[in-house]
Structures are given as C-alpha cells and as structure tokens.
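Heads up, one of the protein chains got dropped from this complex, but the rest are sitting where they should.
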Amino acid sequence: MMDLKQRSSPKFCWMIGGSQGSGVDSAANAYAYTIASAGYNVFGKREYYSNIKGEHSYFTVVASNGNVRSVLEEIHMLVTFDAETVFRHAFNVLPGGGVIYDQSQVEEKLRNIHTLEPPVVKRVSEVLGKEASDVRLKDVLNYVEGKKVKLYPIPYSDLLKRVGDLIGQQQLSFLTRLVNIMAVAASLSIMDVDLRYLQAALEYTFRGKKKVVGMNMTAAQTIHEYVRGSFTSFLDYKLPQVTPNNRDVFIMNGTTVVGIAKIASGCRFQTYYPITPASDESVFLEDKAVFPLNSDVEYEYPHIAEGKYVGKEGNIVVVQAEDEIAAIDMAVGASLAGVRAATATSGPGFSLMMEGLGWAGMNEVPVVVTLYQRGGPSTGLPTRHEQGDMLFTIHAGHGEFPRIVLASGDMEEAFYDTIKAFNYAERYQMPVIHLLDKSIANSTITLRRPSLDNVIIERGLWADGELANGGKTFKRYEYTESGLSPRVALGTKGGIFWATGDEHDELGHITEDPTIRDAMMEKRMRKIELADSEIPVEEKISVYGDRSSDKWIVSWGSTKGPILDAMEELTGIRDDLAFLQVRLLHPFPSAPIIEILRNARMIIDIEQNYSGQLGQLMRMRTSIAPTHHILKYNGRPFSMSELVVALQDVISNGTKRVVCKGE
Amino acid sequence: MMDLKQRSSPKFCWMIGGSQGSGVDSAANAYAYTIASAGYNVFGKREYYSNIKGEHSYFTVVASNGNVRSVLEEIHMLVTFDAETVFRHAFNVLPGGGVIYDQSQVEEKLRNIHTLEPPVVKRVSEVLGKEASDVRLKDVLNYVEGKKVKLYPIPYSDLLKRVGDLIGQQQLSFLTRLVNIMAVAASLSIMDVDLRYLQAALEYTFRGKKKVVGMNMTAAQTIHEYVRGSFTSFLDYKLPQVTPNNRDVFIMNGTTVVGIAKIASGCRFQTYYPITPASDESVFLEDKAVFPLNSDVEYEYPHIAEGKYVGKEGNIVVVQAEDEIAAIDMAVGASLAGVRAATATSGPGFSLMMEGLGWAGMNEVPVVVTLYQRGGPSTGLPTRHEQGDMLFTIHAGHGEFPRIVLASGDMEEAFYDTIKAFNYAERYQMPVIHLLDKSIANSTITLRRPSLDNVIIERGLWADGELANGGKTFKRYEYTESGLSPRVALGTKGGIFWATGDEHDELGHITEDPTIRDAMMEKRMRKIELADSEIPVEEKISVYGDRSSDKWIVSWGSTKGPILDAMEELTGIRDDLAFLQVRLLHPFPSAPIIEILRNARMIIDIEQNYSGQLGQLMRMRTSIAPTHHILKYNGRPFSMSELVVALQDVISNGTKRVVCKGE
Amino acid sequence: MVMAERVSVTTFRTDVFNNWCPGCGDFGILSALQMSLAELNLQPHKVAVFSGIGCSGKLPHYVNVYGIHTLHGRVLPFAIGAKLANPELTVIAVGGDGDGLGIGAGHFLNSGRRNVDILYIIHNNGVYGLTKGQASPTLRRGMKTKSLPRENINDAINPIAAAIVAGYTFVARGYAYDTKHLKDLIKRGIEHKGMAFIDVLQPCPTYNDIHTKEWYGGEDRKDPATGKPVPRIYKLESVGYDGEVRNESEVTEKMSRAIMKSFEMGDNIPIGVFYSNPLVPTYEERIGAFAPNYANFPPAVQPIRNLAYRPVAKIDDILEEFAVK
Partner (left out) sequence: MVMAERVSVTTFRTDVFNNWCPGCGDFGILSALQMSLAELNLQPHKVAVFSGIGCSGKLPHYVNVYGIHTLHGRVLPFAIGAKLANPELTVIAVGGDGDGLGIGAGHFLNSGRRNVDILYIIHNNGVYGLTKGQASPTLRRGMKTKSLPRENINDAINPIAAAIVAGYTFVARGYAYDTKHLKDLIKRGIEHKGMAFIDVLQPCPTYNDIHTKEWYGGEDRKDPATGKPVPRIYKLESVGYDGEVRNESEVTEKMSRAIMKSFEMGDNIPIGVFYSNPLVPTYEERIGAFAPNYANFPPAVQPIRNLAYRPVAKIDDILEEFAVK
C-alpha cells in the first residue's frame, strides 16, 4: 500500500464498491452526474471482474474544479454497503476522509468473504496483525479510525423500512435495489452537496422512469435526514469551490464517444462479435442505428448513387457476426461497396482478424479496426486494462502490407481520431487500426461538446462515376507515382474490377510475374511513405512541457491522463520534465522524434505493459532507446498518485525500471 | 536480364521447364539423382505456379564437385520440350551452353502461349526487336545461336514412335509421358554422363514400378543414340571431374528432412491443414506414421506410462484438421497429454493460429509450429518464396507472452533445428516457432547422413509421476526463481491441475488479483531470460569469414546458401567480407551481435523481403542498424549470381539498397 | 434510371487465361453461371461474384462482373457485407467444398440464420483441388482417391441436409456437366428472395478418380437391355418431387422430406431443388423493420458529407442524452 497523502491539487476522490449486480455502476454514474451537474469536472474509473454477479466491483470518481484525467490512489470518501468493499479499500482512505458502511455488518468475518483472493486476505490480516480467521470488519474500522479516518455507520435496513413505509412497498428484495442510491446520497450529505443535483442525475440514470426516480429520491431524502441528524463531524476535505453554470458539457464513457464519432464520420457499416470491453460501442450503435441528417446542406453524393431517393434519416447497419473473422471480412465486403466500414474488438478478436487485415492491405481496401486493448495474453484479464497489443498491431498478419496505427490519449482525442481513422483509411486505401483500451472504454468523464467545425471528411481518390469502356479495362490497381489508384464502389457502371489476395495485375487479376509483383509491392508500400510525408506532425505527436528539456517522458495512449495529472502535480518540483506523446505509431514519426529527443539525457518510457513496447518501437525506428521505464501490467490503469511517486523515484534515485502496483 | 558469365567456380547449371502436369518435377528429380549418383553435389530449385495443370514450371539443378547451396542465373544446359520454356529461359543460356528443344515447334508463335504474362511477352519481343505478334520460337533460337548458344533440336514425336515400336505401345497419350525423361536423357548424352546413373535414378523415381523404369530406359537409350548420332558439337562446359564413390549421401527436399527429424525428435502428434508449401511435410508423416523403435536400449518411460505394453514400433498421429485454428489447438491439447506435438503451416495458416499460440504461451504448454514462409501478404504468391513473416512471429498474438523463434539456414540445420525446437519447447514450456520457407521446402539437395550422435532429447522439468495428495493441490504453475514449474501430463495420478487462458494462480484457477497477476506475468517472462542465458551462443548465431572484418553481411534463414556461395565466388576479390547468420531470432542474441558488429563500418542486410525485417529487429534490440540492404521480394530465391553482382554494387558503389530481380 | 444494355453470354466472359485442368467440372459451372446472368439480363456492373480460395476460387476472374476473390473459407462474410451495404447488387458467392464446409463451416452454418438475399454455390469435388487432392469434407469415409496415401478417415458431411438445418431457404443440387439444368437452378437461386444454396457435383478429373464424369454418367453400369449407361444422377422433377413451401404449415414437413431425400446417395443421386421457402423474411427486410428507409437508402447510397466535405449526420440529439444539466 502506498503512503497516503492529500495532494496539493484540488481533487476529491470518491469511491463506491459492492458486489457485481448490486448497482455499483448506476450509483457511481448517478454520483458522477450529480457532481458534474454541480459544476465539477469528473473522471471516473470502473473496475470489475469477468463475472456477472457476485464478484467485487468498484468505481472511483475524482472531482475537480480544474483538470482531472486520472484517479488518485487515496480516497477521500469511501461509500460501501457490503463488508468486502471495506476490507478491500478502507486502508486507502485518507486521514480526515470517511467511510460509509452498513452498521449491521461490523461482525462480518474476513474469512466469510469468499470472493476475496488469498493475497488480499493475507494483506489485510498482516496490516491488522491478526490471524486471518480472527479478522472481523470492525477490526478494519477500528484500525482506520486509529488513522484518523471518520466512520459513518448506516443502519441500511432500518432506513429501508422507513423508505418502504413512505413509498408503500415493503418487499425487501425490491427495497434493496434502493440501497446503492442511498449510499450515494449519504456521501453527498456528508460532502455537503445539494440533493437537487442528484435529482437531475437520477432522471438521467433512470431515463423516462419517473416512478423509479421518485422512489430513489425518497430514499435519498430519508438517508440525508439520517446522516444530518446522526453525524456531526464531517470530512476534513471539502470539494473545491465552483460556481455551477450552464456549461456545455456531457458525461460519457469512451465507447459512447467513439460510437458518436463513427456516426459523425459517416461510418455506415459496423460489425462486431461480443467482447469486453469493445462490444458496448456496437451495442450503442445498434441502439442509434437511425439518426437524423442535416437537411439544410447540399450533399455530396456517393459515387454509386444514381440520383436516388435521399432519406431524411441516415442509418447504420450493425451486424453481430458469428465470430471476429466474419466481422472484419464483412466490414471489408461493405467497404468494397463504397461504404465507410469498421469493426470494433479487443485482443482475442483482433487475433482472429489477421487474414482479413492482410486481405484488405493487399487489395487496398479502407477499413477501420477499433481495438480496445485489455489485459492479455490469451483470455488474460478480460475486464482489465492494458496496453499490450501495440507491437502486435504493427506487425499483424503474415507478409508485408501497409497499415496505419494510431492511438488516442483520451476521450476527446478518441472522438477526433475516430474520424481521422476513416480519413486515413480512405485516403491511403489501407486498413487503419485505432488503438484504444479498457481505461478509455470504461472511464467516465465530463467532456466539452465535440466540435465538427474543423472536421473534414476525406474520401480519397475515386474514379469518375461513369467509366468509359464497358468495364473490361478499368484499372483498379493502376500504377501511380504516389501508389494510390482511383477506386470505385461495386455497382459502379464501367468500373468493373477484380480483387484477390493473390498478387495481382492492374486489373486485379492473379499474377505471378516477378516484375508485376515488384511493381505492385512497391506501389502498395509507397502509400505508407506517402502517409508518413503527408500527415501533419501535430497528428503524429504531441508535446507537453518544455521542448528544450533534457528529461523526457515518452508514452502513448491513455497513459496521457495520469501523466499530465502527475506533471501538474509535480509543478514547482519537476518543471523540467517534458512529455512526448506518440499518437501515430505506424508509420512511426521518426524524424520529429529524433529531433526532439536528440539531446535528451533521460528518456522515461511510461507504459501499461510488461515489455515497454513503445520503447522497443522507438529504438527500432530511431535507434534511441529509453533510459528508464515506468511500467504497470497488473490490469489497472495508473493512478496519478503512483505515477508521481514513480517519477520521483526514477528522477531522484535513477531507478531504471519501476513497476507500479496500484489497484 | 543479367550479364551472363561463366563463374570461376566449378558449377554446372542445368534447367528443365514445361507446363505443370507434364512431368517436369520427376524429370528434374531423376536428373538430380543421376548426377548425385555420378558423384556430384547438387542443389535443385523448383519453381511452379499456384495451378494444377497448364502453367509453366521449371527446375534448376546446379551440380558441383564442391559446395553448392544455391542456383546460378546462367544456364549451361537448358532442357525443354515445349515452346514456352524456350521463350522464357533461352536468354539465360551461357555462350557455349546449349538448348534442347522440340524441333517441330520452331514455328510456334509467342502470341499463342497464353500462359506468358504480358511483361514476359514484352521483354522477349524487345530483346528480339520485333513486334510481339511476329515473334516465333525460331527467332529466339536464332537470337541465342547468335550469342554462341548451341542448339539441339529433337524430333520428339519421331523418336517417340520409335520407342513405341520398341516397347510395343503406340498410344500417343501414353508415350507422351516418356518425353520428360527423354529430354533428361538427351541432356545427359550431351553432357556425356553415363546412362547407367540414370537407371539408378529411375529406380528411385518410379520406385517399385519395374515396367515404367524399363520403358523410360528404352526411351532414354533411343534418344541417346539419336543425340550421339546427330550432333557433333557439344557444350563448351564440362562437368568437373569427380570419382564416383560410395558416399553416404541422400537426396531430399526440405519437407522430407524436417519430417524425418520430427520422427527422430519424438514428435508423436502432428496436425495440419493443407497449404503450400507446408503440407508436403505432413503428407510425408502420414505416410511414415508407423516406424521401428530401437529395441536394444532401455527406454526412459514417459511420465504417464504405468508400466505398460511397449510396442516394437512407434506411431505418430497425423490429423488433417478442419482449419489451422483447430490444427494448433489440437496440437496443444495433445501436448497437455504429455506428447511432443507440432503443427506445420504457412503464412495464412499461421495468421489463424494467434489465439492458440497465446493460449499455449499463457499456459506454458510446449508446442512447435513449423512455419514454411511463402510469398505474402494475404494469399500472395502461394507457391513462391519469401522471408516475410519473421517480425510477425516475434510479435504474434495479442498481449505479451514468451515464445522462441528460430530459423534454419539450410536443410542440415533444418534437421537439427527441428529437434532443437522441441527441446526448447519442452525445456522452456512455451511455443516455439521454427521458421523455414518455400526455398528450403521445395529445394532438393544432396545431404550427408544426419547424425543422431550428438542429439539429446531434453524434456525439461517434470513432476514426479506419483504425487502426494489426492491432486487438489498440485501446483502446476508454482512460482520458481527460474520461472519454470515442474509439469505433469493429463492422466497422471495426483497431478490434477487446471489450465486457463485467463490469468491464473499456481493451481491454474482464474484470478484477477493484481499481485498474483504480476507474479505470474513475471514468472512467465523470466523464462525467456532463462532461455537467453542458457542457450549457447553457437545455437544463436553463426559467423563465416574473418571475425575481425569491418564489412559484415547480416542475414537469417535460407539466404545462407546463396550468401556462402557468393562469398566463395568472391574469394580473392572480397576476402574481407564476413557473414553473421542469426539463427535464434527471439530471444534476440543482442550481446554477441553487438560484440561482433561494434566496429563494423559496413553492415549489409541481405533478406528476402521488402522491409529488411532482420535489420529492423537488430536495430530494435541493439540500436545498430544496417548500413546497406540487398533485398528481394519477387517470390524467387536469390541466385548466387545476382548476389555476387549486388554485393559488388554495394561495396564498390556504396549503393544503399539493391533490389534483386532474378527469376 | 440508366437504360439497361442488352447482354449475352459473351458479355460475361473475360479474356483472362483459364488455367483449370482440361475436363474440370468447373468449366461447366462457369458457363452455367454466365448463361444464367445473360438469361436474367443482368447488367454486369450490378453483379458481384465473390469466391473463396481453391481451384473454384479462381472463377470470378473468368466472369465479366465485379469479381472478388477472397480468403480461404471466408467468401460468405465478404459477400454478405457487400450485399448488406448495397442490397441493389446481385451477389453470388462461390467456393470449394473444402472452402465452404471445412475451414468455412462456421460461416456456412451461421449464414443460414440470416437469410441474406444472395446465392451460394459450392463446387463439390470431394477433394482439396488446389492443394493437390487431400480429402475434402464431402468425400466419404473409406474412399481412396488416387491422390490420397490411404483411405479417407473422416465421414462425409451432407451439404444439402446441413444447409436446410442451417436455415437456407433455397437448397438445391446441380451437376457440373448438366449445364442447362444447372443454369436453371442458378437462375432460380438468384431470383429466390433469401439465401440460396446450390451444391454442385463437380468432377475433378485430376485428383478424384472415383467421382468422375463417367461414374456420374453410369458408364460402368450399362443397362443389359439397351447397352446404354444408366446414369447415377436423376432429376427430382422427374420423380415429381416438389420441395417448395407454399404456406407456413408445410415448413416442417417439407424440410424433413428434403433432409430425408438428401440422404439418398450412392447409386441414385438426385439433383434439383430439395427445398425452397420464400416465406421467411430476408435479413434486409428484418433490418427494414427498425430502419424503415434502409431498403431505399442503404449504406452505399447514403451521402456522408456535404459539398464542403463536412459531415452531414446530426449528432446533437444523441449528445443531448448525455448532457449535464
């Protein structure tokens, strides 16, 4: 366990836990919305098991009046209604912070919580200095109370009865469903947040269901009165001051953000096979399969349209395929028909897409694979976080073919990168892998309204709709200097072409002629050089901090949040630290990176994997290797807290490899 | 086309061609055997289309009294019985070399050969300075005759009739089957090789079929008499002198060599799904599924055997699976039962094995994937050569898990490496990918008797057969310093364990505990460090030439042959050139390579792929990048000839990237 | 609407050199397909032929329509993707028996559940042709074609029964050398609304020396009376078999009868339509149930940007659901 301390930054860390299926998620979402509604920025992280009911899940929500892009390890307010959550997390509550718990469970034995792994049991009993078989919940509570943590025992069942009277419902199985929101309400009362924000949150959480909102509000009021009536000492920490105003913000998680971006981007065909954490995006799209079109503009017609009917509403076809092989192949088929097409998956699914990817590369078919990385290898840690697939994506598939790999650092980037991914795919006629991860997928943030003002849809080179000669000689794979050949959609008059995974000639027919082979191989590979030369450097890398620094952090993907938060936290202490975020991983932006790192004395590679994949890639492409590593591969995203400690360790002590262990 | 010249080396290059299904293969094999039988070393290269009948195939056989490990581009003796072969290859015949052809075809038009690709047609007509539609076979013959090539027109149909009389068979469709051997015999006569060697070869080629051998010998005699009676001027080149002696040599291709090595290695379970060029190995093993055991030794019993019946014959189960996914998964299943198991495939099949590979990595199951690379990407050039899959194998599969990747440089290495692959797999309990390629698979060589004298079967750590406690607590994944845990085979009393692709505890049960995760991840990855530290450097790299040189060739796999031949050819001219062959690609032998290349001024990366994969890998692992590249990706292996020219170009002119184009 | 141009069989030919072996049954399938496209008077650019990998997989290169030669075993997902993106296209998938029933069996089975309006033709030759004659999933156990080192160890799958069980709504068998009959089947398969499947018995003279043209033709069993061969193949029509479902209540019975009929093999091999059920809604219709303008406004005809290249989908309504209030 870390050394707990209250950060200088104005952040408030709230956590709720409970067994899966007991409403932890909706409680946390309601809390996050409440707090956002009250004017804060929030960052929420969800942790859950690969299990439907019974295992422990928890949700951390950090609120701030400034930036917040990661969680803390230290908890200000721990909200629980079962014993397990206390056993697991109470030790992380800050002195002066508080724990809400069910007072009827204080006698609960550690040994009776079958979902606790042996190392947790061992850790808890060691901290308490007792035999595991002797430990009860009250021991933990006493222990943390000794560390100045404030205790808020709640008589949930009594209160539930009271609520039952008020709403005229006494069935316990029914009433129990209100416990989660009651716990949230208790925390709000302790934190002194006006319950009217909760009302908005409940309307959002239980959309449409007035009665449910009402009952939950009754429960919230009831517990509020209880808390205010029973406790006098509240937390040593207060939420920083904000003035709630009409901010144009949204509260979303990553799969929703990407789903919306796909609709905006013009993606009209998405395939998937269920997999955590990717399938939420597809399920979202299924739900939004029909959406309005801007009717007050002049459309650019797709190449295939023969002056047809134009609907007022667009639609996206979302297909649940029989497996991920079918998923990518269907998307490629749709793309051949001229449609922006994508598939979303996670590691195991991506592992099945190798041949489809290679076929798209060989046949120059644009297709986007949205890859939500999760803990690997194999089935791994299916609901946990990792950045373990990057080198695989770059080398994925037998033989050599061009592809683009980009990675988003946060949800805002994820939105625009989604659109960029399709633009790259169509412009360079190749598969694009958009790397995201479980942390982006399942985190909740307050996001400003995404702006489409600067968004351009680039569809690349197309041949004229009406092609001259009966179609026997349209050269789909015409040799060109750039490597790009104008394409047509299936169904275009005069555009008949052939496609094959075999090496082929300009028409798309199989060939084994060595000279055609060389020409085609070179044509395809030239496109990757083209992409490298055309894509502006701002889309390839981002730099934070002092460019002239000689101490650099290098990283990619969702570590961006904790890194920026940690840098902010280290303001005044480590102002000389600069951060290079690599956003385009393939083709690798070697030149600008060499330029930046040329004089670096310290290059700290921060990644959520075992082997420091970006470090390896950078060395492969620039001969520059990281000098230090901060890595984490236990399935949980970096907290700002541990990154601050790790950075200090690296910089002050010169530690070569720090492995972070926070949960 | 290259500048043709007779090499200083005592090599004789013979080529036969014809349409697929017309017996080119057996003719070439008969020739190769004949020449081997006459006391020469041979290297034969087979080129064919992804087609069953009709397209052009050819077979080049180089004979030497010294080393021969690659083909030449220049032909001493071109053997044909169709027009296409002459159109394609006559221009490569050396002045003073000869062409055997069917005299009835001299009027054949270039335009009528529908299997010739447009670039070939163009090239031929350009060389001849004629309109393509005007070119006839005789134009080519006249042209090469002008270049001092000797012509040997053969009246095949007349001779066939004569043969028909002799053997009492006049059906043309039957007699035609003798043409290929007649063509071979003609060449032997011209080359002055005694036909008695052919007799041995035919017995080998048509094993058991006495009558067929007899008829073919009659045909051979007939044409021999014709040749000796009709021509007076023979070739300017002679086979070098040898004294035929009882050499203990074998003539084989790569798939056979590896198949035999698998039986020797103790592999008892092989799966496959048909694919070129890998499936020949499995079909060979199907044929040899039952084989004798050494009965005069004391066996070491497998851990599972309960003092059972031991057969006099061993057997290997070869399963044709429904796809490559099933192929690897079945092999892993068999391995769990304690058996040395493997699968053999090519690029597209390997692309389907990602998940199976990852599962084996996660569960520490030894399994060998014999990967015969072929032209990619996608279906690519299915019957052609490439080294395009190496970086893919190293990064194959989502997430991070240990694996070993080794590559053989020639058939002798392939034999011992096959056994090593199983030793590594069992010793380090991980998947091993053994990289071979189409060139090794389909080339024919004279090989010395493989010796098992120094071969040790290493089976790694096993738990005792009889385990103590009822089986509920055998720790299959016990934490150890080395990372290796003793294993048992399914069925072992007291050894019950669990396995799962999920992260797991020491018993093999699913866990998501972060501390166990870290420990298990580290345990698994330690094994790769162990392998790196234990595997002797001689198994990792080979060095040829002067170690103190500052001009190095770096390469891997089957380029070894042409490189060594080219270096030999450059004796006296480029004696300062040294060659580093990387045999173990993962874990990469960084330390010895850095040691060797530290002072290199010139590092020439020679590979059969577009992107210089070894060069990339070396840079990734050592920061040392190649200074020059000689690459080839047209689907045909390097000839010694073009490599000599390319090396001169790089060294003399400093050319940075030479792309070889020979067929 | 652009006026349709007149087409003939030659319209559908390409000048690509055909490298199938002489006498291969694939030639019959190719010409039956070209004939049916011509007779249906389809515009070449409105047709897309997809294929898997194998000798059979080369077919699209010989047909002058959009020709997509995909991956081994994956022809159905590619074809379905294209069809759903643009339901205006006539989509035909072809492939080998190894391709469709070996490595592709998962797609074969699952595609039946969708009833996408395409036609799928399997070249059933009992072998993996292009990889030199290993046993395919339709070769019966114990058979030893000349390319096999020993007798086939696996049982055969019955493609007709499998297709019916999987949910294909038009299931037929053709014979590669009865091109006229096959042409009619293909026409019906294309015209069928829903997923059609035709199992085509295709002699592979190079590797399958058991199921040869002569064998199908019954050359080895001459009628003692007439001295003429008694073909092993007969037409379902000729025995009054009717596999068409005309109302819901007939489904189970017709399905069962078709499956039973499909077990008939050996020396009496029926060809023709085993089962046809036009009553099942297509996948396209099922999409239409919640996206009513899908039929007229499918993905391939939707504009996604305006003349200034800006996105045209309105996302504000969706965003609104997540707005913090």
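To keep things simple, chains are lettered A, B and C as they appear, and every chain counts its residues starting from 1.
Methods note: contacts are C-beta pairs under 8 Å (C-beta built on N, C-alpha and C of every residue); 3 or more make two chains touch, one makes a residue touch a chain.
The structure displayed is predicted, hence computed values, not measured ones.
Among the chains on display, the ones the left-out chain touches in the entire complex are A, B, C. Touch with the chain that is not drawn comes from one residue among B:252, B:390 or B:406, which is B:252. Of the candidate positions B:66, B:118, B:311 or B:654, contact with the hidden chain is made by B:311. Contact with the omitted chain, checked across C:9, C:239 or C:260, is made by C:260. Shown as candidates are C:28, C:52, C:77 or C:106; the residue that touches the absent chain is C:106.
When the whole complex is considered, the residue among B:393, B:408 or B:446 that touches the unshown chain is B:446.
Mapped onto subunit C, contacts with the missing chain fall at residues 101-110, 112-115, 137, 141, 150-151, 153-158, 161-162, 165-167, 252, 255-256, 259-260, 263, 280, 283, 286-287, 289-290. Taking the complete complex into account, residues 21, 49-55, 114-115, 273-276, 279, 283, 286-287, 320, 322-324, 348, 378-379 of subunit A touch the chain not shown.
Mapped onto subunit B, the interface with the missing chain covers residues 33, 36-37, 200, 204, 207, 247-252, 256, 260, 263-266, 268-269, 271, 288-294, 297-302, 304-306, 308-311, 313-317, 319, 321-323, 325-327, 329-341, 355-356, 359, 419, 446, 449-450, 452, 455-459, 471-472, 489-502, 508-510.
To be clear about the criterion, only the chains that are shown with their structure count from here on.
Subunit B and subunit C have Cα centroids separated by 38 Å. If you average the CA atoms of subunit A and of subunit B, the two centres end up 45 Å from each other. Chain centres here are Cα means. That of subunit A falls 42 Å from that of subunit C. Shown for subunit A are the residues that touch two or more other chains, namely 355, 359, 500-502, 510. In subunit C, 53, 71 are the positions where the chain touches two or more neighbouring chains simultaneously.
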